[in-house]
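A single protein chain has been omitted; all remaining protein chains appear in their positions.
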Amino acid sequence: MGVADGVPGVVPANLEKLLGFGRSFSFWPLLFGLACCSIEMMATAGPRYDLSRFGMEAMRASPRQADGMIVPGWCTVKMAPRVVRLYEQIPDPKWVLAMGSCAISGNIWNTYHVVQGIDALIPVDVYVPGCPPRPEALWDGLEMLRERIKQSRHAYDGLQRIPAREIVGE
Amino acid sequence: MISPSVDLLIQFGVMFAVGAGMGLALMFISHVLAPGSVNPNKSIAYECGVLPTEDARKPWNVHFYLVGVLFVIFDLEAVFMYPWAVALREVGSVALGGMFFFIFLLLVGFFYEWKKGVLRWE
Partner (left out) sequence: MGANGENIEIPGAVKTVFAKLEEEFGERLLDSSLFRGELTFVIAPGDYLDILTFCKESEDLKFDRLDCLMGNHFPEREDKPFQVLVHLVSQPNNTRLRLKVLLAEGEKLPTLSGLWRSADWDERETWEMYGIEFDGHPDLRRLLTVSDLEGFPLRKDFPLEGTVGGRVRTNLKGKI
């Protein structure tokens, strides 16, 4: 487990595997819905495609209690600083899933008010394309995310700056 | 088996030590094992992603205090009733009369607060 792959810590590899295994079964995302993709996220949390099987039905309203974010929908320029602040308030280790084309690249909104993909602001682990992605597609993306959590692989490490801070230069 | 009371003391001490030790150990383990990073936004209060506009410490309606005080009084009355209910059969009608007198005293206070309008939230 190198520094680029995961968050630096003092944990030996076997223990890290055990911790990752435990964390993957109760990833609590932040209750965060920006646009239409949140309806599909809510549908995934509904009874037919049940998020509760993965332990993810506990979507936390406060970032302090969350393990990561699922970002469904486009991020406007007015919302961008708030997304960054919420991301930074989530304690480590954290993962981000960009759901839907708008969160990946801005989709058809190549305009003055939509951020062209939230990976210009925060590091993203899994991208789930679609407009909106069906619950099965989101489920596939969450399986990939759980694999990453199990292996304790992150898209960032605590020593680097997130893209939004790189841009601002702080 | 030193003596009964010292035995009990030792048992209590062991229980206290294990309980406190377990709590401290869990906190220490998670502090060591969990990764962490520092950024300015982690130390401010959470307010849905915007900067907090004001402190939560501000004057509150004093009626909350009155309701809280009354709750404590009547809750303790209920607490006194539990052992009385358990021992009533052995003690008999003396206990019954005593409890009725106790309830009557608190009932006077209840009527006073009722008439004073404490139960009506303005």
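Couple of notes before you dig in:
Note that the chains take the letters A and B in the order they are written out, and that residue 1 is the start of every chain.
Note that contacts are C-beta pairs under 8 Å (C-beta built on N, C-alpha and C of every residue); 3 or more make two chains touch, one makes a residue touch a chain.
Just so we're clear, the structure is a prediction, and the values are computed from it rather than from any experiment.
Note on the chain not shown: across the whole complex it touches A. Residue-wise, the contact with the chain that is not shown comes from A:V115, picked out of A:L19, A:M56 or A:V115. Those residues of chain A that touch the chain absent from the view are 77-78, 80-81, 84-85, 88, 106, 110-117, 120-121, 164-165, 167-169.
One rule holds in what follows: only the chains that are shown with their structure count from here on.
Across the complex, chain B meets chain A through its residues 32-42, 44, 46, 48-50. Listing the residues of chain A that touch chain B in their complex gives 6-11, 15, 19, 62-64, 79, 81-86, 88-89, 91-93, 158-159, 165.
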